[in-house]
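Here is the structure we will look at.
Note that one protein chain of the assembly has been removed; the remaining protein chains are unaltered in position.
== chain A ==
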């Protein structure tokens, strides 16, 4: 039995190769995802271990407002008296108050913030002299308030020399300094993981990075005896109390590494998403391949049965084949996964400015999960065909004719029941009776309907394929191809289903995102009445700031009617982190952003007052006149009184504070975005030019017209859509394999027919056209069905999101047309090999039957 299995495997190399490829792809993505995150993880672990190599213990104040764990929290300041307290703890050899905060952006020669690796931090520190970690390469440390030292990495990127003047953006707008020194790190490094550091004198660092003199944000502690590290840490914790964080260097390294790994985990999720699609489509491919193999081998299987092989042996034989394919594909996929995993890790590390990437390694999770995916799924997909094989009666060995397509009754019935169930769930969800569970009913309904459509594909296939085929029926070859594609509805359907699933998936997601995008831009468009918007590109922990002087000059322009400068940040209210904003001119903001009071007033805000949108007010249980305690990033908690509410909407929302409260409590006291309304009759482009010139010295901010800005608001959706298209590419690749598989089989099955056609005068070109038409009809059927299903289900989800402000349903017409074209193209590509095979057919052999 084993020998027979091997023999039959070898005799169908091509087909198995094709079906194995889907498994290979899925395994590649799964293992790649694990290997990538593992490699990156080890890279960052070693990076931060290096960075904190010479750190014994650090004491930091806990941030007043939670940054949501993503490191975006504004560091809290430590009074210099605490340094003395820390130094007095037994076991502490030395305690140094230091400033080390992110957000010192150096302006390069081109007037823009010095570029660098994406996401690498830009630190501003106080110069504490050379130590084990830091050593000067050139010049000296800063001694006067107008002097700075730069790390060698930053100096290299910006091409800065000692003695040169550089502009630095901090909490305050651009200030100019003289570079007096360039320093490097232990081990001859220019930078630790691509970081950029500006060292100021202590008072300057305190003022510019922390917003006050005489304070620090980190106390660096050296212990007398390294063996006492944890003991001293615990003693320090007891001494400084719960409002401080005390960590050893190792703790810190782990914390930071974890943080960055979490930030990069999206890449892993994308890869896993690709794997899921590859698997979903791959299951169909494998199922189809094995059904075909079993159907083709009916006689052989029957012969084995006639000779006394048991049903169990038959199932075992097919499953053994499946496992062999699974194991081989798994190994190949794992090999490729190591490639994309380590390659991806390398690329990402480079992108973040890290030079020493950890070596390649395959974590146990990669082995296990990819094995389950590769081998498990292959066997699972082969189960049904295996049972089919066991049901072949021994007498079939004596019959000449091939097996006819089984009736579709069972499939259709199952599909019908599921479609009714899914449709019911959708209808219930959309009727609004499900209340809070609406989205779950809809998503569940979508999922069930999806499966139902897949099951109903053979039934739908007949009429659709017949209609589609008419498009090509103008030539004999086309007519024959069309008839061929309608010959095995089951096979055509399974092949097209792979295509259907991938295209339905992306059409659905595209429909949702296009709708969300157009809803957002419509609402924003209606709400924002500004002609120009000044906004910035955030390059560090400190938000981009508009120089107040520049903003005042914009206000003074003769073409400008009103300007509303906006600042925002996080606040703690009732123990929860909350986004809050403020305008420097509330009246202008109310006018430009169409804020209409629901109750009270919203166009005037004095210190100690706030307004809030209805939804937030309802959620928090606030009414007019309530006193609310708010903790802003800086200063002590404040009591604010609610003076007005306004209707909620995605355009403007949340809590608005008065400008004096905001400037006192936010990290920066400047506006980060400004809405500009021009006087009637002013030319927008001319005004934009004027504002542009005023902002010449604010390297992080730009002015955009309303249209440009609206476009930027929906950019994120465009990125998501792009990723989705790549996903489609992967799925289509597998769908191509499926079509090739089916066509190759068709050509084999119809060898004699092809021989006859060639004998009576069908040209090679016509044969190729015939096969191509069959292929295109199948793939177009899959694409059209996919588009219909995807758009329908996507629309259902959009409809369910109506309460969430997604009021616009817009179908991605351009993309959908693109998918149909892609579908046709896939059909043509898939037909290439089978068509050539068919055309090359030896006519004599094809018609010889003895």
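Convention: a residue touches a chain if its C-beta (ideal position, glycine included) is under 8 Å from a C-beta of that chain, and two chains touch if they have at least 3 such contacts; residues count from 1.
The definition used in the following text is that contacts and distances are computed from a predicted model.
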Protein name, per the UniProt record, of whichever chain is missing from view ("Cytochrome c oxidase subunit 3", "Protein CbbX", "Glucose/mannose transport system permease protein" or "ABC transporter ATP-binding protein"): "ABC transporter ATP-binding protein"
Residue, one of A:237, A:522 or A:764, that touches the chain absent here: A:764
Per the touch definition above, residue among A:42, A:137 or A:483 touching the missing chain: A:483
Chain A, residues in touch with the chain not shown (by the definition above): 476, 479-480, 483-484, 486-487, 752-753, 755-764, 766, 843-844, 847, 849
